[in-house]
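Not every chain of the complex is shown here; the ones you see sit where they belong.
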Amino acid sequence: AQAQSSVTIYGIADMAVQAGNRGAGSGTKYALDSGEQGGSRLGFKGTEDLGSGLKAIFALEAGIYMDSGASQGGLTFGRQSWVGLQGDFGTVKMGRQYTPQFYFFDAVDPFDLGFTSGVAGGSTSTGGVFGFLSASSWRVNNSVSYQSNDMSGFSTMALYGFGEVAGNTSANRSVGINGQYAAGPLYVGAVYYKQNDAASNGLKSVLLGATYDFGVAKGAFGYSKDTTDNNTLDQKGYMLGVTVPVTAADNILATAARLQNNLASGANNSTQLAVGFTHSLSKRTNLYGSYSRVRNDANINGGGLAVANGATASLANVGIHHAF
Amino acid sequence: AQAQSSVTIYGIADMAVQAGNRGAGSGTKYALDSGEQGGSRLGFKGTEDLGSGLKAIFALEAGIYMDSGASQGGLTFGRQSWVGLQGDFGTVKMGRQYTPQFYFFDAVDPFDLGFTSGVAGGSTSTGGVFGFLSASSWRVNNSVSYQSNDMSGFSTMALYGFGEVAGNTSANRSVGINGQYAAGPLYVGAVYYKQNDAASNGLKSVLLGATYDFGVAKGAFGYSKDTTDNNTLDQKGYMLGVTVPVTAADNILATAARLQNNLASGANNSTQLAVGFTHSLSKRTNLYGSYSRVRNDANINGGGLAVANGATASLANVGIHHAF
């Protein structure tokens, strides 16, 4: 009797057994963790047709550390919470939402923002290869975004995040834009993002990347550069990756990435190697495994995964990913 | 296969761009905020027919600051969480629920408890005209309420909120009652509410109001008086308001309200003026705008909206309200 047609419930339940070692004698931690392939979540979304091609849309998405039942980041709907309008002009959204770089990461990273770069027992804090390479944020509060519709393969997204400081429109402000071109086997993308702190010092991120699907394998390349206005951070990184569909149900994933700390004059590289596989049990459910290793030079701690500069960290996962 | 008929999912996604100034040189804050027209929320409710006209009813309603994904007031289901029975005798509810004055505010305030009296970037803390005029609470924990059915236009609600202090039934206790008469274009309502603090000092609130729908416009009048047993607060206020249906899809709203601090002997008035509009895109979705201004005399800070006594505050909103 009750009509529920305006709300769709969806989500992901993802758990893995882990063995992680952050190096420098820290010892191996065995753990059960949530969200290694993709963050565990429960979402509510809807679309209302307003006529003339116009639609009202919303999403409320709870991130869940399923190993403890806690909310991701302490926020009940911390993954996404926005409302917007969609039409011939594109999509406008307001709220807490993904940044332009998230969509880029999602498209270029063979590990799809998961698997490789977390700390054992650290819940959904994995971040794929770009969690290692990039200091920029995936989500931003108090923001308005515009996403274009597809224009012959090209699309773009621009975002403005209010700093919400009285008498100051610069402090805590975020601005960003991406552009991507997708046609057949090819994807090329680029991002610029600047995120100010309370003193209006900006963290500027530039990202470039491409993927090409050769059929027997899909190759990926990514470049990341982060600098701050007050020179507290200056790093750049590269990633090469491949996705190999071994069978209709099995994929092998691999990446090699290097991050360089330009504030140090030498011994300033961190290297991440990662391999993984997924085995589908259905369209919605798969098993997975992954192994990643980060080796820091003396003057860098790539992604903060090792306990300190100069240390070597590793992480192995075996888990299940179930979408609903 | 799975029957979900016993639960209805509903909610509101409401976001606005704001410019707010709390006066006295505090500077303008530009912000994106949640719940300006009506608090953003996700609710679950249900009704079970028990036979003989008796029904079991419940509601679990999460308030969401959609600008950040946080929960309203830090409570996962902080808007409403109650269970009850409904029948020929009326409705009894137990849990966290709306106070008798909430229903009065909702009926009398042209802004319907939204739009006008928040602080920019302050999330769902707007409170319409009565958020400015009244110090009494909208919701109360640990409470039992009784709501009568309609009796030839008259209805009433009584509420008792347990203080839950061992050996003391007075501390932290809340008691309240409302009465209203609605017939055709006329609504008249009154409320008495007393909310004790931990030392059993009561905040007593008296509210009176009426609305009359003339067709071309609906007029509203409200009166509010708050006093505490220990004389820490003594204020009264008046509100005049109007709702004008300009077209089938457009409404203009306006109110003028004055609050007086009786603990000061002069320069003790705060005046709020507010105008707003709503433009419906559908039955469930509308755009809105509003502007409100509070001018404090030297010995009052009406609703705490300005930074201090004697300052002048303003708030402008442009937003979207989507019910699902």
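Going by the order they are written in, the chains are A and B; count residues from 1 in each one.
Just so we're on the same page, a residue touches a chain if its C-beta (ideal position, glycine included) is under 8 Å from a C-beta of that chain, and two chains touch if they have at least 3 such contacts.
The structure presented is a predicted model; accordingly, all values stated were derived computationally and were not measured.
Undergrad: With 2 chains in place and all of them the same protein, how many does the whole complex in this file have?
TA: This structure file describes a complex of 3 copies of one sequence.
Throughout what follows, only the chains that are shown with their structure count from here on.
Undergrad: Which residues of chain A touch chain B once you look at their complex with the stated criterion?
TA: Touch residues, chain A against chain B: 1-2, 4, 6-7, 9, 44, 46, 48, 50-51, 54, 56, 58, 60, 75-85, 94-96, 141-144, 162, 164-169.
Undergrad: Quick check on the complex: what are the chain B residues that touch chain A?
TA: On the chain B side, the touching residues are 4-5, 7-11, 13-17, 20-22, 26-34, 40, 42, 62, 64-71, 76, 120-121, 281-282, 284-285, 319-320, 322, 324.
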